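Complex shown without one protein chain; remaining protein chains in place.
Going by the order they are written in, the chains are A and B; count residues from 1 in each one.
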Amino acid sequence: MDILIAAILTIITAATPLLFAALGELVTEKSGVLNLGVEGMMIMGAIIGFVTVHHTGSASVAIIASMIAGAFIASIFGILVLKFHARQVPTGLALTIFGLGLSALIGQSMIGVAYTGIPKLAIPGLASIPVIGNILFNQDGLVYLSILMVIVVYWFMNKSRAGLILRAVGDSHDAAHAMGYSVVKIRFMAILFGGAMAGVGGAYLSLAYSPLWVEGMTAGRGWIALALVVFASWKVGRVLLGAYLFGGITILQLHAQALGIGIPSQVMSMLPYLATILVLVFISRDKTKIKLNSPASLGKPFHESR
Amino acid sequence: MIKKIISSVAIATCLTAAGIASAETKVGFVYVGPIGDHGWSYQHNQSRLALEKALDVKTSYVESVPEGADAQRVIRQLAADGNEVIFTTSFGYMNPTLKVAKRFPKVKFEHATGYKRSKNLSTYSARFYEGRAVLGAIAGKMTKTNTIGYIASFPIPEVIRGINAMTLAARKVNPDVKVKVVWVNTWFDPGKEGDAAKALIDQGADVITQHTDSPAPLQVAEKRGVYGFGQASNMKSFAPKAQLTAIVNNWDKYYIDRVKAAQDGSWASIDTWAGIKDGMVTLAPYGDAVPQDVRDYADSVKASIVDGSFHPFQGPIKNQKGEVVTKEGETIGDGELAKMGWYVEGVDGKIPK
Partner (left out) sequence: MLPRLIKRQTPSASMVYLSPVLALLLTLAASIVLFLMMGVSPASALHAFFVEPISSGYGLSELMVKATPLIIIGVALSLGFRAGVWNIGAEGQLILGGIFGGATALFFYEKTGFYIIPLILIMGIVGGMLWAGIVAFLKTRFNANEILTSLMLSYVAALLLNLLIHGPLKDPDGFNFPESRLFSDSALLPILYDGTRLHLGAVIALIAVGLGWILLSRTLLGYQIKVIGDAPAAGEHAGFSPSKIIWITLLISGGAAGLAGAIEVSGPIGQVLPNISPGYGFAAIIVAYVGRLHPFGVLLSGLLLALSYLGGETAQIKLNLPVAVTGVFQGLLLFFLLASDVLIHYRLQLSKEVV
């Protein structure tokens, strides 16, 4: 039982960066833009967050800085795609490559620097509830923020007028334009939001998860986040599920090894990726369902006709 | 008159030649990771700096060189640039180094942790397992849950030797100790290494150790309030309370000796496998958590390795099935150690095949 609780705690931390990045990308994609640069935005958030906490000592300032960094680099993508009409797929890839390279460059001076990590924020009273107290109420601040963002994004997308407009833009940008909404502005905001969320997801890695700086420390999580959005059929609640599922498999395979299970470690390490493919296939095979949930204008460039 | 000209030309030539000969020796280093990894490559670089201080040399290095087709080009470039001695510090550089050594017979190559040599290619490695034995002694005495967590990279002989040496030493003082191993399939990935540490700690390990390069496992140990050991370099700054000690690689003397030999012409192709006695494997100062009696015991283990009265792989040794593979009074020889591919009793799990 103890092992299970401990494992769940670890899974929550493993899922958190994925959750942030996937939520951000969900909003971006719902507005009709496919941003493949999540990995690049995450890692920029990671390095800027780390540099900031190193120089200012304040985790809160570092988190804000990482959001700004993610949004800033996302804005490059936004300008290229929305103003310069560049194709979204290669531009997103360029963002990833650029982000990885730039972060490595900035991070040269941060290699080998120690940081103790964000402190845990135990919610007084609730944290001492046996079993679930530790799991639910004794996490670091960013974990709480990630859950909060799930609620915020859900409310925004499904209950707010602004979210409705954003979805309209994603489903049919020509119709939205005809109704007088600025497609470009709305998409740009969505892209910035996606960048900010990816940035804080990356910062979670360097500030809390393994408080170090290492080149490429996102290790493909940005791509997993992209998969999670499709996996979740663009539904907010499912993103939460997917992030914890993926994080779970990643951690559980290590536990299986520690328990002495005889399957080769390489095969165990494959499980998260194979699971992602399987679920992707399962979800995608229902063409109608996908069509219902995916923004119809996803990836299609918007040409304002005058 | 002509004789005078000839002799002065001769003298001038000799002086010039002497001048060239006393010019700085160029030495090149190829690292597989970033020097900031605070582990394997970091320590090699520290020794490079020590070399620069000790001798009249000009060193250069290339970091994060991937093992594979690119390595050969980098090594060759160092050779073509006039480096007289080149250190390639990862076993995956073995064949590329060999190929370049063939083309540059006048350059002296030193390959770490490999097994192929040629007239101008030496190999060197450290008996890290001796350090692991000391770690095992400490861990065996300090664990309360009798579970040691081992974060391992790849199932190569060196890593397996380390696991075995630690297990044997720990069980010598504490026969109930179990060692749980998680293979992360990377030398350097803080996220994964940390995850593995968490999984091991979740499963009851209260002392962890690693054969990977980042301080992430120790950071986890620090956060969780368990103990751990630093790897390849002193990682105390990352885990002031958790680190009991660390194995610190020290290549200083070896690098200085080899370059000196190249300079004075006595260099020859050798195979070096040195340990604590020769100062290649050192241990960081004990952490505050290590009580005096454990320190004394660890020191005695160290001393007995140095004076030869104790070998980390001396019998009796049982394998995982419980069979005695090495009898009392015998020792596993270097040849067997070099290709070790099996676990001793006390290690949980199977080696990935």
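The definition used in the following text is that a contact is a pair of C-beta atoms (placed from the backbone, for glycine too) under 8 Å apart; a residue touches a chain by one contact, two chains touch by 3 or more.
Computed from a predicted model, the values in this text were never measured in an experiment.
Of the options A:97, A:126, A:261 or A:296, the residue whose C-beta touches the omitted chain is A:97. Touch with the chain omitted from the figure is made, among B:77, B:118 or B:300, by B:77.
Touching the omitted chain from chain A are residues 36, 76, 80, 83-87, 89-91, 93-95, 97-102, 104-105, 108, 215, 220, 223, 226-227, 230, 264, 266-267, 269-270, 273-274, 276-277, 280-281, 284-285, 287, 290, 303, 306. If you put the missing chain back, the residues of chain B touching it would be 60, 62-70, 72-74, 76-78, 80-81, 91-92, 94-95, 103, 115, 154-157, 185, 338-341, 352-353.
Just so it is clear, only the chains that are shown with their structure count from here on.
Chain centres here are Cα means. That of chain A falls 38 Å from that of chain B.
Contact residues on chain A toward chain B in their complex (touch as defined above): 2-3, 6-7, 10, 14, 108, 111-112, 114, 116-117, 205, 209-212, 214-215, 217, 219, 250-251, 254-255, 257-262, 264-266, 269.
Chain B contributes residues 34-38, 42, 149, 180-185, 188-196, 198-204, 214-216, 219, 222-223, 237-238, 348-350, 352-353 to its touches with chain A in the complex.
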